[in-house]
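Here's the structure we're looking at; comments come further down.
A single protein chain has been removed from this complex, and every other one stays in its place.
The letters A, B and C name the chains in turn, as written, and every chain counts its residues from 1.
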Amino acid sequence: MAGNRFGTLFAVTTFGESHGPALGCVVDGCPAGVPLELEHIRSALRRRRPGSGGASTARAEADEPELLSGVFEGKTLGTPIAVLVRNTGSRSEDYDNLKDCYRPGHADWTWEAKYGLRDHRGGGRSSGRETLCRVAAGAVAAQFLSRYGIVIRAWSSAIGGITAAGMDDPAFSLDEAEANPLRVPCAQDAARIAERISALRAQGDSAGGTVSCAVTGVPPGLGEPVFGKLDALLASAMLSIGAAKGIEFGAGFGAARSTGSAQNDRLMPTAERLPSQAPAARYETNNAGGVLGGIATGMALLFTVAFKPVPSITRAQKTIDRTGAEREILIKGRHDICVVPRAVPVVEAMAALVLADLMLLRRADRHQPC
Amino acid sequence: MAGNRFGTLFAVTTFGESHGPALGCVVDGCPAGVPLELEHIRSALRRRRPGSGGASTARAEADEPELLSGVFEGKTLGTPIAVLVRNTGSRSEDYDNLKDCYRPGHADWTWEAKYGLRDHRGGGRSSGRETLCRVAAGAVAAQFLSRYGIVIRAWSSAIGGITAAGMDDPAFSLDEAEANPLRVPCAQDAARIAERISALRAQGDSAGGTVSCAVTGVPPGLGEPVFGKLDALLASAMLSIGAAKGIEFGAGFGAARSTGSAQNDRLMPTAERLPSQAPAARYETNNAGGVLGGIATGMALLFTVAFKPVPSITRAQKTIDRTGAEREILIKGRHDICVVPRAVPVVEAMAALVLADLMLLRRADRHQPC
Amino acid sequence: MAGNRFGTLFAVTTFGESHGPALGCVVDGCPAGVPLELEHIRSALRRRRPGSGGASTARAEADEPELLSGVFEGKTLGTPIAVLVRNTGSRSEDYDNLKDCYRPGHADWTWEAKYGLRDHRGGGRSSGRETLCRVAAGAVAAQFLSRYGIVIRAWSSAIGGITAAGMDDPAFSLDEAEANPLRVPCAQDAARIAERISALRAQGDSAGGTVSCAVTGVPPGLGEPVFGKLDALLASAMLSIGAAKGIEFGAGFGAARSTGSAQNDRLMPTAERLPSQAPAARYETNNAGGVLGGIATGMALLFTVAFKPVPSITRAQKTIDRTGAEREILIKGRHDICVVPRAVPVVEAMAALVLADLMLLRRADRHQPC
Partner (left out) sequence: MAGNRFGTLFAVTTFGESHGPALGCVVDGCPAGVPLELEHIRSALRRRRPGSGGASTARAEADEPELLSGVFEGKTLGTPIAVLVRNTGSRSEDYDNLKDCYRPGHADWTWEAKYGLRDHRGGGRSSGRETLCRVAAGAVAAQFLSRYGIVIRAWSSAIGGITAAGMDDPAFSLDEAEANPLRVPCAQDAARIAERISALRAQGDSAGGTVSCAVTGVPPGLGEPVFGKLDALLASAMLSIGAAKGIEFGAGFGAARSTGSAQNDRLMPTAERLPSQAPAARYETNNAGGVLGGIATGMALLFTVAFKPVPSITRAQKTIDRTGAEREILIKGRHDICVVPRAVPVVEAMAALVLADLMLLRRADRHQPC
C-alpha cells in the first residue's frame, strides 16, 4: 500500500500538489464498454467548485479536465483512464509567509516530520485541492454504477452546530440540497446556517459540520468479510478525506446508547426470491443503515461523516517556526469558512469508488461458474 | 483484496468458523528477531475470554493457542507465524432451530444472500468468535510494537447509555478498567453500569456502548497520505469488527459542532529536534486526537468506537424463514448482553495491527539511504 | 506484498518450516459452493510424496492433511479454507553438523544475511518441503477450475541432460508420465533417465532437468494487461519454486533465434463466435504457447520450467562457517537426486493458482453488467 491508491479491482491512483503544475488521477480497472464522455467528469468537477453560499473559497479555477487515455469513441476501453487538471489559479505568493512556520490545525508540521521536506505552497498534497482527483475518479465510478441502478446522494446534514432536517422530516428535500450552495436539504435551515456562517466569517472564525449520504440500489450481498466489510471500506474512504474526524452508519453512536430490542431491524415476509435462493430483503426499519455483518442488506445504505472546522481562520494565531521558536501568524490565501458543502461531492465520489470496487469483487466471487 | 487479510507489510490472514474444527491466523511480515512466546498469545486470548461481570456469554472455552510456525528458540524467524485455536466448547445443537430462519440484527440473511449457503451454527464466520484470531495476531503485533515503546490501552467508555468517567476526570483509572470485568475505568461507574446490565438481562434485552482507546509512543510522521492515512486505516480496522457502527477521532463529532478557533491545537515552542529536522512536536491541546492530515502528531492517539447492542436478545422476535414466511424465534445459545467489555482487547488488537503495519511502512520510506 | 501470499482474488498464504510443528496454507477467495473433500487434498499431496524411481528422498511422511475451515457439508463456504499438515518424520539431528555452516547451492547463507538468524534444520522455510503447502492449495484451485473444464498436466520433459519425447512425438504419453515414478512421458526415455540417475547417485552427484506443462480449456481473453499478463504471472509463480532457474513459453528461447515469418501463428477462418463478438480462436500453429500480448488465445497454454540440480550432493564440499572460516562438509539427511519428478505436481499447483486467480479477475471485469 503506497498511500495514493484506493481500491482493489476498480482502483484509482491520484497525484498532484496544490500549487504544482497539475493534479490528476488514473482509474485502473473500469470494465470496457462503459459510456464515458469528458462532460461526465467536467460536470462532476463543476459541482466541487466553490459555490456562492458564503462558505467557500474565492479561488475559482476553471478546473478543466483532460481525458488522456482509456476512452475510445465514447466508450471505456478497459485500459487505465487518466484524467488531468492543470493548476492555473494558484497564487503561491500567498504562502510565502508560511514557508518556515506551521499552521495550527493543518498538516504542515506532520508532513515535515514525516518527509523532512514539503511543498509549503497551499499545503502541497495535503491541500483540500487534492479532492479534485477523487471527484474526477468518482465520476467514472458513477458512470459504471449507473448501469446497475446504484444512486449515491449526499447533503450537508449539519453546519456550525445547526442540524438540518433529516430524511424522515417532511421538509427534507434532496432537490433543495442541490439548489442551495450550502447543500442543505431544507431552504429554511439553509437560511439559518447561512446566517451562522456570516457571523463566523465576521468573527474571523470557521465552522465544522456533517455530511450525510444515502445510497440506493445496492444489491444485497455486497461487501467482503471479514476485513473488507462494506462499512469498513466506506469508513476508510471517508476518513481519508482531509478534515474528516468521524463516521457513523445507520443509528451509529445512537445505537451505542440503545438496546437490542429497539435496534434490531425486523425482517418482513416476502415472496420474492434472490438468485442465491434466499428470499428477497425487506426490513421494517433501517437502524443498521443498510449493512449487517459488513454485507449490504439491500436497504438504503446510510452514513454520516463528521468534518472539523476549517483550520485556516483569519484571526492571528500563535504557533512555532522551523527553529522551534514561537511565532504569531496571519493566514492569507483564499479559504472556505466551512468545508462541508464542498465535501458533499467528495463523499459521493469516495462512496462511488468503494461501491464500484465491491461490485467488481461481487462479480468475481459469484459461486456459480459463468 | 480477498477479504480475510488485513495489512500491507505486517499482514494477517484469519480463518475459521465459530463451530468448525478450528480458528486461527497467519501473521506474515513480522520482522525476525522479535522475542515471542506462546504465553504472549495465551494471555491476550485469556483477556478476551468471557469475564464475570454479568455482561458475558457463558460459553467458556479454554481457547488454548498453538504456535505452528515462525518462531524458533523464542524469537520470530521473519517467516509466517501461524496460530491455531481449536473449537472445543461449541454446542451446535443450540442453533438447530435457527437453521432455516434468519436472526434479526445478525448477518444470517446477508451471508446467505451473498454466498447462497452458510454455516448456520453460531453465525459461522460472522460470529464474534472470529475476533479471537484478531486478538492472537494483535498479541504478535504488540510484541513488535513494544520495542518502540508504543503502548495501546482501551476501555469501556460507555455502556447502556451510561457514560463512564473520561480521561480528564480524576476518577479515571486504567488500572481500574483492568480490575473490573466490565473494563470501566472508574469503580463507581462500573457499579452503575453493572446494575443497568442486570436490569436489561432481566428484561431479556441487551445494551450497546463505546470503547475508547489511547495509544502513546506513536512517533510523529506515522501514516501514509493520501488513502493510507493513520485515521483512515484505524477506521477501516475498527469498522471491520462485527458490531461496530461508528468511530470518531479526538473531538470527533463534537468537532463538527465547533469552530476553528476552539478546535485548532496550538503548537508550542520547543528546542528539541526530530531526525527529519523539524522541531519536536508539542501541542497545547489534543482535539485532533493525535492525527493531522492523516499523519501522527506525536501526541496520544485517541479514538472512540461505537458498538450496537447485542442482537441476540432472549425475547421472542418475529422474522422470516428461507421460504420467506413469517416466523417467531427464540434465540438460545450463550450470548453476551453487551459486547463492549470483550471488544476492548479486540480494539487494542486491531490498533496494534494498524500501527505495526505503519511502523514497517515508515521504516521503508525514510528518506535517507540506509 | 509480504512474501508468503500469492494471488489477488484467489489468494493463498502459506506457512511452516521444514522441521517446525506443522506446515499449511490458507486459501482466501475461493467462491462458495465448490464441492471439496479432504480426499482431493490428500490425493494431491500423495502425488507430491517421494516416489520409488530412484530420484527421490527417503523421507517418507504421511503428510496427512487436516481441513480446518471453509468447508461445510462437502462444499466451500466462500470463507478461508485452511489446511494443516503436521511434521512427523523430521530428523532434525541430521542437520546438527550444519548449524554453523552454509551449504553450497542452498539458501542457508542468503537467509542468514537477510534475517540475521535462521532455523537451520532442513532449510527451515527455504526447504523444498514448503511446496507441500502449494500443492494443498493447488488442489483447491483445481477443484474450482474443473468446473470450467480447465485441465492442467505437467511432466518431466528432460532430466540429467536427456530430453524426453515431446508432445509432437508419437511416443509421448501423459498416461505413461503418470505411470512411471520419474513422470517421463515415454517408457523408453524413462528407462534411460533412470540409468542416468543411478550413475549420478553412484558418483554422489545430482541432476537438473525441466518440467513442461500444458493447460487446456483456457478461455480466450484470460490475462490482465499490462503487468498482470498471463505469462508474467505464470513466470512469477514458477520462479517462486525453490530450484527453478528459468521459464519459456511456446517456442521460447527458440523463438528468439527464429524469424517473424516462421513464428507468427496464422489465425484460421471460423464461423463460431465468442460472447465478446470476436470470432472464435483457431490458430494453425501454437508457437505463441497459447498467449499473445499476455492474454490467452484459447489454444493450449504451453511452458517449460528449468530446474537446477539438487545442491545436496553426498560428496565432500568446501564452504565457510559463521566465523567466515573454511570448512569441509558432508551433507547427511534424506535428499532427492533430482527435483524434477516431484516438481511436476508443484508446477501444476502453481499453474492452478494463477489460473484460478485470473478466472476470478475475468469474472470481475466482464464488460456487461450482470
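A few points about this structure:
Criterion: a contact is a pair of C-beta atoms (placed from the backbone, for glycine too) under 8 Å apart; a residue touches a chain by one contact, two chains touch by 3 or more.
From a predicted model like this one, the values you see are computed outputs, not experimental measurements.
The residue touching the chain not shown here, chosen from C:Ala171, C:Ala191, C:Val226 or C:Leu330, is C:Val226. When you scan C:Pro35, C:Gly149, C:Gly166 or C:Pro279 for touch with the missing chain, the hit is C:Pro279.
Among B:Pro225, B:Gly290 or B:Pro309, the one in contact with the hidden chain is B:Pro225. The chain not displayed touches chain B at residues 8-9, 29, 31-34, 78-79, 147-148, 225, 360-361, 363-370.
Residues 1-5, 7-11, 13-17, 20-24, 26, 28-29, 32-33, 66-70, 72, 75, 77-82, 84, 114-119, 124-125 of chain A touch the missing chain (whole complex, contact as defined above). Although one chain is hidden here, its contacts on chain C can still be listed: residues 1-6, 8, 14, 102, 104-107, 109-117, 125-126, 130, 158, 160-161, 200, 203-210, 220-229, 231-240, 242, 244-253, 255-274, 276-281, 287-289, 291-298, 306-313, 315, 317-320, 322-326, 361, 367.
One rule holds in what follows: only the chains that are shown with their structure count from here on.
The greatest centre-to-centre distance from chain B, using averaged C-alpha positions, is reached by C. Of all residue numbers seen at the chain A-chain C contact, over half occur in both copies; the interface is built from largely matching residues.
Between chain B and chain C, the centres computed from C-alpha atoms are 39 Å apart. Separating the centre of chain A from that of chain C, both taken as means of CA atoms, is a distance of 45 Å. Residue positions 8, 225, 361, 367 of chain A are each in touch with at least two other chains.
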